[in-house]
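One structure is given here, and the rest of the page talks about it.
Every protein chain of the complex appears in place save one, which is left out.
Note that the chains take the letters A, B and C in the order they are written out, and that residue 1 is the start of every chain.
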Amino acid sequence: MEFLELLINALIAGILLGGFFAALSIGLSICFGLLDAVNIAHPTLIVGAAFCTFLLNDLLGIDPIVAGLILTPVFFLLGMGIYSLYYQFFERQSAEALRGLAFFFGLLFIAEVVMIMIFGVDHRLVNAPYIGESFTAIVTGMTFSIPYRLLAAFVIAGLMTLGISYYLNSSYFGRATSAVHQDMMALSLMGADPVMIKRIAFALGLATCGLAGALMIIVIPIEPAVGRFFIGNVFAIVVLGGLGSIPGTLVGALILGIAESLVSTFFGPSWAPAVSFGILLGVLAFKPTGLFGTGDTR
Amino acid sequence: MSRILKFRVSTMLLGVLFAAAFTLTTAFSPSAQAKPIKVGFSMALTGALAGGGKQALEAMKIWRDDINSKGGMIGRQVELVYYDDQTNPKNVPGIYAKLLDVDKVDFIVSGYGTNLIAPAMPVAIDRDVVFMGLFGMNNNKKWKYDKYFQILPAGPDPAVGFSYNWFEALKTFKPKTIALLSADAEFARNLKEGAVKNAKNMGLKIVYNENYPPKTADFTPIVRAVNAKKPDVFYIASYPNGSAGLVRALAEVGTKAKAVGGGMVGLQFSGLMAGLGPNLNGILNYDFYVPEPTMALYPGATELIAKYQNKVKTEGLKTDALGYYLVPWAYAYLDVLGQAVNAVGKIDHEAIAKYIHATEFTSVVGKIKFTPLGEWSETRTIVVQYQNIKNNDLQQFARPGTRKIMYPLDIKTGTPQTYNSLR
Amino acid sequence: MAEALLKVDSVTKNFGGFTALSEVTTEVKSGERFGLIGPNGSGKTTLINCISGTLTNDGGSIIFDGQDLQGMKAHLRTAAGITRTFQIPRPFHSMTIIDNLKIPLEFVSASGRPQAEIRDEAMSILETMGMAEKADEETSGLTQIELRKLELARAIAAKPKLLISDEAMAGLTGNEVDEVTQILINFNEQGMTIIMIEHIMRAVMQFSQRVICLDAGQLIAEGTPDIIQKDKGVERAYLGV
Partner (left out) sequence: MLMRYRFEIGCVVALLACFLITQVELNRFYYFAGFAILQYVLISTAWNILGGYGGYINFGTAGFLGLGTYVAIAMIQFYGAGIIEQIIVAGALAGLLGLGIGYITLRLKGVYFAIATLAIAIVLETFVNNWDYVGGAAGVSILPPRTPELLGITIVDRKGGGIFYNNKEFLFFLMGALAIMSVWIARTVEFGKLGRGLNAIKDNEEAAECMGVPTLKLKLIATVISGSLMGVAGAVFPSYLTFVDPPTAFNLEFAVNSLAMPMIGGTFTWIGPVVGSILLGTVQQVAIVTISSEINLLIIGLLLVIFVTIAPHGIVGWFMKKNK
């Protein structure tokens, strides 16, 4: 009974944590999975959004999630800008991925320094009624508790995944984006401007940073370098789920979340990263396209 | 010209020369004496420990201004020479070599934290100079260097001494079982090792003993796993993000452990205190300085902290707004050096080290006496319990009552209560 | 004509649920000029990918020169004597033109020989292509026809028994098509077996001794150019009626 209670709670926690991971990874899934831009600065840009959320919350008392929504269009525009640069210097010259990677590394450092200069290096948190409280249910003598802040992360990540998947599958631009990934030729046959489509897709990927940042500061305390913590996780999730698959990213995030939660509960948290990344290596060895990947691995 | 005359002339000439030399030396000696004494160090101004490092640096600048206004060290003004080690031990040896060989500093003191002190040890030993450490833990255990002194108030064996008082404080709960958790990082792991020893000495049964990776985002599974073991007390040695995550997870999941906390780094920082607010209530943690009335045993600390807080405000610094955690200690490790140098009266590292070993100092952190390995001869970490926190206002932490002292008994302002009774 | 150099037997290739090749069976004889035609997406490139080893066929077998190619890596097939060109030229763009040719020479046909000899060999191939004076230039400055010729020259440097030319004439002018066709005929006359995949009917019909036509992954016709040109099925496949 006790074991069952622990197990179910661990699964719930894992799913919620997976939701949080998904929110961090979904934008990268577009930029990296669909557009092949190795945007290593993605987690750091999320931290940037988290600091903006902090400001809006601290100065104006705006709820963090609302603040995240406000930031979304701002990051969309930022994404347009960054892609224009990226396109100008890398895509257009069909430069190797290596140079793009170095570019994003540079961006990561610049973003970190800007944050240090504006906000300092201390940890920041936000407050909202749902932080530090949890929903508790007692079922047949077993107590299950769901922290609201993680629930918020899960729900929003789920909505983001649904929204983006719907957009990619149903709208003209969305289908064109998938086509960019699969076949440039097909796209020009459709009569669409691939650069414009990629720019919009990239901007959409960055727009997710707004809400992801809000969720980040709800879930963990932030400081300018905290983004580096998540570089491994987000790339692992995108690859695990399969490059180019948005639902795959959600599933990949859930797998890592559940793995981390189960290991933490039953084997000791210290081993969690080894298990998570061990799963990734195993998947790469046996199903390289990732769980939901359709593209070829060559 | 007669020989005598010749002799006279030459003596006169010599005399004039000597006189000139004498006047020259005397004329220039004030300025030679005014050549400042340089104190060099590396400090974490970026990277993981930058929050503490920047706070420490401001305190050290206050010390410099204080001592200079009092006439400096052996009559010379003091100048600080420092570089950012980026919280990366790799940068430390080079920085100290630069300080000693290129900048020609007269004294070196350490950066902030054990792993940033360690790489500087061989450089200091190589040059046989006095080396003051800030918050190092057992850095001298292997080297056994006679000119190393450090300022973490945790007794001769810092790892054990650090949590000794915490275990003393919770004796009122008569615990039988304990759970231990630490961050997978140098300082936290050492704290937990010490706590394990203290727990064994108290005859506690260890029911949970794990480490968590520093990148952990969600702590609720860990808290539940601990709860499943039903410990009477729960010792946590964590770093700032873990501390915040655990405090929240404890608030959300709850626990039946009577005492929770112990070695949670970061809860003493303004950002986290204000951010966590009422979630902190009930946590029983270590601290170094709190604004309780009994803290008068640290002479001058109140004034120093007021000075620091004012500095942060007027200069618009982006460092910790309250500065309780590091300011007195960063001030004190320079103060000890300054006092010793002034007492010896010259820059003689051998004599200065001897003097520091032999002397009991009084500084803004109270009385300090060092062991042969340069650790504190007695532990003086204080144990506080967070209570009466109503909201997220930072200023409430600047007033007595939110962090009451449970231990040592002579300065206590409250008695430990169970975690749940304060929630 | 002589023995079959290449035997393709019931070769099948699936991509997910899509069948790109369905039980294709054919033979190429030693020294033959062989044409492979079919509309876009009919599986021509998939078939030669399976033969050259860049894809693995899911069913059937491919026998080359008496050797079963199943599971053999592409570079070993090149060593065994099959070399291909790519539909869109894929030069080694960071190398000079002559260095492009040195790669197959060094790794396959002239492996272990001194650099000077390899260079001479590469030069003589470039000469037959009329590109000798461009030997030390970068590939970025090449025109379309020169890129095509480089693609062929590099393939020939591997000294293949079987050369597969994948749409080597796309985008070329009429004169250029004739030039490339003539180059291929010259190599064939030296004993090289050649499979030509082509959209330009005039070229493929003029070049080939025998032609097969694929449609939707299936072999729909086989025979001399004359027969193929009159074939109703081929006509339907191309006109889409």
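Some observations on this one:
As a convention for this text, a residue touches a chain if its C-beta (ideal position, glycine included) is under 8 Å from a C-beta of that chain, and two chains touch if they have at least 3 such contacts.
Note that the structure is a prediction, hence the values are computed from the model and not measured.
Every shown chain that the unseen chain touches in the whole complex is listed here: A, B, C. Note that of B:Asn88, B:Asn209 or B:Thr359, the residue touching the chain absent from this view is B:Asn88.
Of A:Leu69, A:Ile116 or A:Leu291, it is A:Ile116 that touches the chain left out of the display.
In the complete assembly, the contact with the undisplayed chain comes from B:Pro119, out of B:Gly52, B:Gly72, B:Pro119 or B:Gly277.
Where subunit C meets the omitted chain, the residues involved are 52-54, 73-76, 78-79, 83-84, 86, 90-95, 99, 102-104, 106-108, 154-155, 158.
Summarising the interface, subunit B meets the missing chain with residues 45-46, 48, 82-86, 88-91, 93-95, 97-98, 100-102, 114-115, 118-119, 121-123, 126, 141-143, 183-186, 188-190, 193, 211, 213. One chain is missing from the display, and on subunit A it is touched by residues 32, 36, 38, 85, 89-90, 93, 95-99, 101-103, 105-110, 112-113, 116-117, 228, 231-232, 235-236, 239, 243, 270-274, 277-278, 280-281, 284-285, 288, 297-298.
The rule is short, and it goes like this: only the chains that are shown with their structure count from here on.
Each chain gets one centre point, the mean of its Cα atoms, and the points for subunit A and subunit B are 38 Å apart.
Centroids built from CA atoms put subunit C at 45 Å from subunit A.
Mean C-alpha positions place subunit B and subunit C at a centre distance of 74 Å. The set of subunit B residues touching two or more other chains is empty. Contact residues on subunit B toward subunit A in their complex (touch as defined above): 46-48, 50-51, 54, 184, 210-218, 220-222, 224-225, 228, 240-241, 244-245, 248-249, 251-254, 266, 269-272, 274-279, 318-320, 392. Partner subunit B is touched in their complex by these residues of subunit A: 2, 6, 9-10, 13-14, 16-17, 20-21, 116, 119-127, 131-134, 145, 147, 149-150, 219-221, 223, 225-226, 229-230, 233, 260-262, 264-266, 268-270, 272-273.
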